[in-house]
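Missing here is one protein chain; the remaining ones are kept as they sit in the complex.
As written, the chain order gives the labels A, B and C, with residue 1 at the start of each chain.
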Amino acid sequence: MPFPDSALSDSQRSDRPPSSIAGIMHANLPGGVVMIREFRGDLSITVKRETWAAAAVLLRDHLDCDFKLFLDLCAVDRQGRVDRSERFEIVLHLYSVSTKRHIRVTTPLPESDPRLDTLTKVFKGANWFEREAYDLFGIVFRGHPNLKRILTHESFVGHPMRKDYPTARRHAPGKCAERVLDVPQDSQGMVVNLGPSHPSMHGTFRVQLLLDGETIVDAAPDLGYMHRNFEKMAEARTYWQIIPYTDRLNYCSPFMNGHGWALAVEKLLGIKAPPRAEAVRVVLSELSRVMDHIVCIGANVVDLGAITPFFVTFRAREAIYDVLEACCGARLTVSYVRIGGLAQDVPEDFDALCRKAISAAREVIDQADRLLTRNVIFVRRMREVGVLSADDALSYGWTGPCLRGSGVAYDVRKNHPYSGYEQYDFDVPTGAVGDSFDRYLVRMEEMRQSLRIVEQALASLPGGPVIVDDKRVALPPKSAVFENIEALMNHFKLVFEGILPPAGEIYGYTEAANGELGYFVVSDGRKCPWRVKVRPPCFNLYQAYPRLIKGGMIADAIAIIGGLNVIAGELDR
Amino acid sequence: MTASSPLPSYVPILVLGAIAAGFAILTILFSHLIGRPRSTPAKSATYECGMPPVGTAHARFPVKFYLVCVIFILFDVDAAFLYPWALVFRELGIFGLIEMALFVCILGGGFAYAWKTGALDW
Amino acid sequence: MTALTWPQELAIRSALALTVVAFLLGLFSVMTYIERRLLAFMQFRLGPNRTGPLGLFQPVADGIKLFFKEEFVPQAANRWAFIAAPAVAITTALMAVAVIPYGGAVTMPRFDLLPEWLRGRPIPLQIAHLDVGVLYLFAVSTLGVYGIVLAGWSANNKWSLIGALRSSAQMFSYELALGLSWVGPILLAESLRIEDIVACQAGGIHRWNAIIQLPAFMIYLFAATAEVGRLPFDLPEAEAELVAGFHTEYASMKFALLQMAEYVNMITVSVLATDFFLGGWHAPLVSLQSAAGVNLGLLWFGGKTGALLFLFIWLRGTLPRLRYDQLMRFGWKVLVPAAVMHILGTAAVILWLTR
Partner (left out) sequence: MAETILFYALAITAFSAAFAVVLQKSALGSAFALIVVLCSLSAIYGLLGSPILATLQIVIYAGAVMVLFLFVIMLLDVRREKGGGGPRSFVPLALLFAGLLVLQVGAVLVGSELVPQSAPFDGSAKAFARRLFSQDYVYVFEATSVLIVAALAGALALARRRR
């Protein structure tokens, strides 16, 4: 039985009245809109390449649209697909905080001339995303200020995400770029590499600084040191084989990545996990959020020289790891989630373990609060440091605690509840100034709110199965596989042929610890996704980093990067 | 110099200096002898977070660092006057206090000027 | 008792100097152990506990390891300056202890092994009785900058250089406050001899400079913490910012010497705080000065110094570090003016009281 996919065919054919956005688009860009589709609730507008930048400006500035939050920009290679006329497609995802709507804008690009106007002047965050599309697909963005490779090594040959890229090809990388920063020859300052191997560049980040004494005059990050092309690997895996790879994205809260992935695929399939699975997912996701914030705050303060809060907070992390370990046996790379539910039911002492973790977390949050929140030195190091206004934060595509620190109350859990978040009572804290201290305060409060959610979820934990009863998605129980032939065949077919979703494309998004974690999944109906694009929240966060540290001191650069919580696994993918 | 002691008071300091310097030199020599250097180009390269450094470290530095040094020298002189003054202050009485207060006030004027021109800010 | 001839005096002083140096270096290695264990205790960790009982041999193991580590000088470094810097640092650090009294006098036992002239002779625990002891200290502490600047500059490493710059600017700024905070006690004692300043505080806790010169004591504590580069003023080697600051390129025994210099400085400022402000070897109550006929001066002295050393470790376990501009602002705009004001104020009060 195929999954329902009528929505795609319906909306493509019908000339039913366009939604208000489509109307605005048609009215303001006459002849520019090629197609408007809706699939699984995702509104997708295809425009002509000539109207690309104009469409972006319109969507951003038109009062009824107000798509100010830049989410994602990526390319898709359609080589060999019959349903598209052109080979490449550029996909832009935007969000409107005021109207609570997502939108996808796409434009086709021919193989012979893969060039497009840049959006860097429209959205500050588009810069790196366009570089990524250039790097991985060879799309050229006209007018881009710095169109260089970003994730792969600069001596890399070819564009790895193109479908015709020979994956067996091996490279011997040449020497690394000595200079990332454009420094005028006569400048008086000193060029210094901060990272990749530096005590406070957690993971492998490299920022080249131009220093005037202690003051940072200019800064340019260089990334890709941890790049392994998760997205390319995902194109050769079945939907559930991708789950372990997601653990390695943001490795401080691995469960949440799997959770987001499962929800995205479930959205593509048009199914829903059973209530018990969703409730457990919420519990573990929120505990993971606490864990992630703990790492963020602990690492941030340890970079400021206070070692003790780091060890204080990490005790709660241990208790949370114990919960995850009891559920699935793994502490870091959990892979506990499955498409349509969970790998197995939670252990009997799940409730007790969670409550232990909650009390441990409460204790350390209070201790860290006492150690830090009113500590004069800490406050002075964080206040008025790394300030980003709400408008800029939206333009850079900031989400999560950092965006909320800048005063925008956008939280996917509140705005677009998933996994039953609508049942739980929690607040979304926001900051006022948008400095490092606000981001710290927001994280502290979010941990408390997360613990509230966990308590509510535990109190109302429903019974029942933890995975959907759907033979096309869920493996039959092992006992059945051993005992009857139908189950055995079912198991065999699922493992070998995988889940076969309908053709279509969806953008699944969740509130991960660092912000909106999006998975843009394009399916052609076969067992492996045609294209998976992760929208890593810290890619946007880190993009604003040079701007935040310019004019500050070296010590500020350290204080800011810790507060942004940039995770190399997610940034470089 | 204490009158009762047959030894000039600075001699023990010289002895201590000799001991300290001797210790330092011997330690460095000793570890030089037993730690076998196996130098490689990568090992003896300058460490700059794993990247080849751009340019030399011996670049020009902002004038502020020198300025702090100059201000320090000037106030060092001030401190050097305060010590002997503190020694005989009771004998000098109110005259000494006024003398030093005047001195400090004039210096304080200079200090205020430095403060106002932002020499003490970074 | 007959007066000593100068060779005898020289022998006593030399022996004392050797003892003090050996004791300081021993205390340095013990301090590394105590600091690690204490920090671990504050941070719910165990700390080094594997080498010997309770990990007590850890410093020995570290020392042996450091001795056998490979010596290397970076290609780009200024070779001789690079090698000389640690020696300069440790020498200046050790020179400072010359004029510090470590407790009253110790009477030599009447052992037959000792030469006739030594038996039963009280030996003051102070290497040199300099007329200008405090000024000498000030001089030596200003020389402490050399080792660090030399180490940071000679490595030809940018992080080292920034560390050295920070460090020297920091030392300038806080040295001044440090030196000025001593003027109060000098005013009271009317002497530049530290032994006189200690003697001036005899007679109970109410005579301690920490009480009657409280602002000076506070200024001293801040300035001393900054002077020895401990948290929250550990900017010269802020590992999260400057990798390891001025000793980034150092390894093996040269690294150990720099580390040693830092700890010796830390011990020195603690000892000085004891002498200048906490009454030296005098008990807080006169009745506690001796027990069963034995003078407990050394015990009091050690206890006070130990408490201050613990304070340094405690601070490290508690506080984040300042930013460079905040550090300089605090040094110049708060400590130095406060110290000068305090001196003039103290002088005025003394004048008024002795009218």
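As a convention for this text, a contact is a pair of C-beta atoms (placed from the backbone, for glycine too) under 8 Å apart; a residue touches a chain by one contact, two chains touch by 3 or more.
Just so it is clear, the structure is predicted and the values come from calculations on it, not from any experiment.
One chain is not displayed; in the complete assembly it touches the shown chains B, C. When the missing chain is restored to the complex, the residue among C:Thr91, C:Ser168 or C:Gln201 that touches it is C:Ser168. Along chain B, the points of touch with the absent chain fall at residues 1, 8-10, 56, 58-61, 63-67, 69-74, 76-81, 83-85, 87-88, 91-92, 95-96, 99, 102-104, 106-107, 109-111, 113-114, 117, 119. As for the chain not pictured, it touches chain C at residues 78, 81, 130-132, 135-136, 138-140, 142-143, 145-146, 149, 153, 165, 168, 172, 192.
What we mean here is this: only the chains that are shown with their structure count from here on.
Central chain (C-alpha centroid nearest the global protein C-alpha centroid): A. Computed centre separation for the pair chain B/chain C is 15 angstrom, with centres defined by C-alpha atoms. Contact of a single residue of chain C with at least two other chains is seen at positions 158-159, 165, 243, 324-325. Residue positions 48-49, 53, 57, 61, 65, 122 of chain B each touch two or more of the other chains. Residue ranges on chain A touching chain C, taken from their complex, read 190, 192, 198-200, 211, 213-214, 301-308, 310-312, 315, 371, 375, 377-378, 380-381, 553-556, 558.
Across the complex, chain C meets chain A through its residues 39, 42-45, 158-159, 162, 165-166, 231-232, 234-235, 238-243, 316-326.
Contacts from chain B toward chain C in the complex involve residues 1-2, 4-7, 9-13, 15-17, 19-21, 23-25, 27-28, 30-32, 34-39, 41, 43-49, 53, 56-58, 61, 65, 68-69, 71-72, 75-76, 79-80, 82-83, 86-90, 93-94, 96-97, 100-101, 104, 108, 111, 115, 120-122.
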